[in-house]
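One protein chain omitted, others in place.
A, B and C are the chain letters, set down in written order, and residue numbers restart from 1 in every chain.
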Amino acid sequence: MAYNLLKGKKGLIFGALNEMSIAWKVAERAHEEGAEFVLTNTALAARMGSTEELARVTNSLFIPADATSVPDLENLVEKTMEHFGGKIDFILHAIGMSPNVRKKFPYDNLDYNNFLKTLDISALSFHKILQVAKKYDAINEWGSVVALSYIAAQRTLFEYNDMAEAKAALESIARSFGYIYGREKHIRINTVSQSPTLTTAGKGVKGIDALIDFTERMSPLGNATALECANYCITLFSDLTRKVTMQNLFNDGGFSSMGMSFRAMEMYNKSLDCNECHKDLNDEIKEK
Amino acid sequence: MAYNLLKGKKGLIFGALNEMSIAWKVAERAHEEGAEFVLTNTALAARMGSTEELARVTNSLFIPADATSVPDLENLVEKTMEHFGGKIDFILHAIGMSPNVRKKFPYDNLDYNNFLKTLDISALSFHKILQVAKKYDAINEWGSVVALSYIAAQRTLFEYNDMAEAKAALESIARSFGYIYGREKHIRINTVSQSPTLTTAGKGVKGIDALIDFTERMSPLGNATALECANYCITLFSDLTRKVTMQNLFNDGGFSSMGMSFRAMEMYNKSLDCNECHKDLNDEIKEK
Amino acid sequence: MAYNLLKGKKGLIFGALNEMSIAWKVAERAHEEGAEFVLTNTALAARMGSTEELARVTNSLFIPADATSVPDLENLVEKTMEHFGGKIDFILHAIGMSPNVRKKFPYDNLDYNNFLKTLDISALSFHKILQVAKKYDAINEWGSVVALSYIAAQRTLFEYNDMAEAKAALESIARSFGYIYGREKHIRINTVSQSPTLTTAGKGVKGIDALIDFTERMSPLGNATALECANYCITLFSDLTRKVTMQNLFNDGGFSSMGMSFRAMEMYNKSLDCNECHKDLNDEIKEK
Partner (left out) sequence: MAYNLLKGKKGLIFGALNEMSIAWKVAERAHEEGAEFVLTNTALAARMGSTEELARVTNSLFIPADATSVPDLENLVEKTMEHFGGKIDFILHAIGMSPNVRKKFPYDNLDYNNFLKTLDISALSFHKILQVAKKYDAINEWGSVVALSYIAAQRTLFEYNDMAEAKAALESIARSFGYIYGREKHIRINTVSQSPTLTTAGKGVKGIDALIDFTERMSPLGNATALECANYCITLFSDLTRKVTMQNLFNDGGFSSMGMSFRAMEMYNKSLDCNECHKDLNDEIKEK
């Protein structure tokens, strides 16, 4: 499945760590669709993961950058424009990390330096990228920017912790900067709110397996995979979605619009029955 | 607990059937808070329920009316204004019924006459009440109108059927008429989106017990009771909420803002474990 | 710009009247993208418009049908399946009409037969199409259905009248049926909420020119055109958006996420100044 949807387009992709990453799939799909791009990640992440391998496979350039560092981003944007001999057409932001989650500070015992770091890494980095790009006038008219988000920005999920606030701020930045970059350069900015996905980042979230089982049963189409997310991003980078901006777009098999599904309720009911059946079986055992 | 919050206010309350009805609780609480009101329901419902008893207890007038019939509503509003010798200050709309649900037409095999009846009874009746009230200039400036809704207007719940569309239309009418009645007479119109409640109406919905268990565990404060809903309505009828209009207000213990709670997940997980334990126990039985 | 995004796909397109219609543009673009489709409209609309001409140009079949008539829809679906020798992959619903708007009944003086007709034509027709399609098992797995909506479903616009309730119900049907068709056949159902567009239908709305000027200035990217809407629909019919369902997707240049733009405010301010300047100029005239 390849349509040349991004033929001739240049991009910049943040956050591809390994083949489980959504950003990795976006890179692969963008490559198939005819785009050229620069991959970036922190130097540390690059060493831990296999971003450079991805760069080889997709015939792209890897430039390390810490997305919270404005000088790093300036260097990145400069080199990217040099590399392409001009402007880019799309950016993917797939960056999120909470030191509070990592270090197991619960939500009612947060460390506030960590909280500010969560916001800086997971939300302000998006603003920094856009501000630097705008200063360098790095994005072509009618370019497209996407950041990955999660429904925790709207609804509380236990254990998601201060990432909820980070995603809420991220989506707000998409709107606020989408207004300015839109009116001045016709550049659109959206977030894609993706099903819970078993990436390296997702694995950090406690109880994510059970959650994924639940959302799978709640979503009429099941959870969206990383590849399906990548396909959706491709349409948002293409010229076919030019007037879609400042939106948070759910790619979640319908989860966000469900109150309760039959399948999830049936599973849930089992647990109500379970105590009963458990008791009956135990009685049977005793009798024997 | 009584504060004279509605002292001197006159009202009109639709939908009090029996003591499980939310409208019943609203009537009781409005009475305690110093309001006078007219109760109304269809003649049939009045016979089946005990609306007239409620009228005696709260020292109020019962006037039968079919809320889908404009002539009935005209008679109701005329008589109400006669009774009070003037205008009223608040209206409660607590009316909803789906012949498709009653007659067990599933959502992909709806009868369309029934669908139109669902909309007429559960949504258009609200418009008719407002249109008739406005023609008779029956509501005082800064009056307040509330209709009861449900989260199915935003999110799909299996078995809620075409009542979802009725509630979506109902909430839309609150906005559309809230605009017109607001700018012309400063009258505010809101909907309260209540937890699933075991009223006579609620009982018609299949699987409501399991749903109520689930929403109870998902909601940090638990489900809201009919009395708690009534208390909330009292604040909306009072003079303390004069600039709140065209809103859908959740009274649901937090359910609408939850993605997943620990308690619901724990219960859900049990069912994942259940197959396992069940299997183990069965093995044990076989061994014996 | 053509990518073969819909190569091999078959569709059914409701509501193409003339070249101003969004559905017309969707048909043209779907044709360019390699789809085959059946066009349909009421026999009357077909005579008034030029749907049959479009059928010739896009090499497609025109089958007249009244979308409020289940027998008509059954005939349509049967003939469509016969024509293609099998199932279809996508449906576009672009149908809306309010007799209350046409006959100039204001929102606080609605005719209720008209109101039910508005709902039947503009919302229930969507349910009927889906119900008939499901009975005939007419849509392939992972097929895609789109209906056109408008922001009046969420926010009140003066003069939009009872179409607000119709669009609210329409979006609700997309969710409710999206759940059932999703879990059973993996078919996704979404609505696209489009900028105000000067179609023949749009022209009926009073004051639409000024509204379009306002939304143009409020939207960072300006209003979306019919062609841009068509392009967006193409992505939703393609295989790249398979897990997007039960969503209302704004294609509006950012309008829905704006509170106030500089350009709209500047224009608005002019009117505040206007009285002043008007007065000054009049004074100048008098002096002379």
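Criterion: a residue touches a chain if its C-beta (ideal position, glycine included) is under 8 Å from a C-beta of that chain, and two chains touch if they have at least 3 such contacts.
Remember, it's a predicted structure, so these values are computed and weren't measured experimentally.
If you put the hidden chain back, the residue from B:Glu53, B:Asp137 or B:Asp239 that touches it is B:Asp239.
When the full complex is taken into account, the listed residue touching the unshown chain is A:Asp120, out of A:Glu19, A:Asp120, A:Asp209 or A:Asp239. For the chain left out of this panel, the touching residue among A:Ala169, A:Ile208, A:Ile234 or A:Met267 is A:Ala169. Residues of chain A that touch the chain left out of the display are 70, 107-110, 112, 115-116, 119-120, 123-124, 127-128, 130-131, 134, 153, 155-156, 158, 161-162, 164-165, 167-169, 171-173, 175-181, 246. Residues of chain B that touch the chain left out of the display are 1, 3-5, 175, 178-183, 186, 188, 195, 219-225, 228, 231-232, 234-235, 238-247, 249-254, 256-258, 261-263.
One chain is missing from the display, and on chain C it is touched by residues 151-152, 154-160, 207, 210-211, 213-214, 257-262, 264-265, 267-274, 277-278, 281-282, 284-285, 288.
Everything below uses one rule, namely that only the chains that are shown with their structure count from here on.
The chain with its Cα centre farthest from the Cα centre of chain B is A. For the pair chain A and chain B, the distance between C-alpha centroids works out to 39 Å. With centres defined as mean CA coordinates, chain C is found 32 Å away from chain B. Chain B has residues 155-156, 158 in contact with two or more other chains.
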